[in-house]
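I have placed the structure first, in the form of structure tokens, so that the comments after it can refer back to it.
Of the protein chains in this complex, all but one are displayed in their positions.
Let's look at chain A:
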Amino acid sequence: MNITLRVWRQKGRDDQGRLVNYKLTDVSPDMSFLEMLDVLNEKLTLENEEPVAFDHDCREGICGACGVVIDGEAHGPEVTTTCQLHMRSFKDGDTITVEPWRAKAFPVIKDLVVDRGAFDRIIQAGGYISAPTGTAPDAHANPIPKPDADRAFDAATCIGCGACVAACPNASGMLFTAAKVTHLGMLPQGQPERASRVVNMISQHDEEDFGGCTNIGECAAVCPKGIPLDTISQLNRDLLGSLAKGVG
């Protein structure tokens, strides 16, 4: 395959940034998108140009590091992570635009790499339990209804990639925050801090300059882990409950 890439190049936080065109020939359709970028970087290195900086780690779809916007969609045309996207999803002769996540809360560090520390600070604000729970209990010691366990698990699969923020018209981090609130809120260990958790996490979310949720649903539609949109409604219900109880 021959493709033309339009890649966002930005030297640092304060650089304005611009799209730069690169032509790549003989791209294998079996390459992952990241391998294609590796090929581009090898070429750039041989030509004594600065390689394109992009985040990646596990390359098996479980770490959430490799988020970029491809042709206007977070992680590209398939609902998966960029490392699990393959060049067979594109056509020979395509022009592909690659941009970083764009949100004030995720400042660009270089090229396609953004700082997602805002997510870490939302977790620090309450996305954990502080009760010492000891070693793993016997599986039947504390019965949890299967639908609750499933919902907690589904929410817990969030890898914090930030696609929800990237896709949201308001650059809101609600799906991420809601995934954590739902994950812990469905399980007994999460109950003692449930009211204060949602209040603290939302306050931190807002402080980080994420936008508000307008229930448009682009977040859940692009989420590589399929976090359901209704987790946001569960967060809202928890928050309104906390405010009614005077926790705020």
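As a convention for this text, contacts are C-beta pairs under 8 Å (C-beta built on N, C-alpha and C of every residue); 3 or more make two chains touch, one makes a residue touch a chain; residues count from 1.
The rule we apply is simple: contacts and distances are computed from a predicted model.
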| item | value |
| --- | --- |
| Hidden chain of the complex, named as in its UniProt record, picked from "Response regulator receiver domain-containing protein", "Succinate dehydrogenase / fumarate reductase cytochrome b subunit", "Carbohydrate ABC transporter membrane protein 1, CUT1 family" or "Acetolactate synthase" | "Succinate dehydrogenase / fumarate reductase cytochrome b subunit" |
| Option from A:3, A:158, A:184 or A:202 whose C-beta touches the chain left out | A:202 |
| Candidate in contact with the missing chain, chosen from A:5, A:40, A:105 or A:161 | A:105 |
| Chain A residues that touch the omitted chain in the full complex | 6, 8, 19, 69, 71-73, 97, 99, 102-105, 115, 117, 120-121, 124-125, 167, 169-172, 174, 198-200, 202-218, 221-222, 228-230, 232-237, 239-240, 242-243, 247-248 |
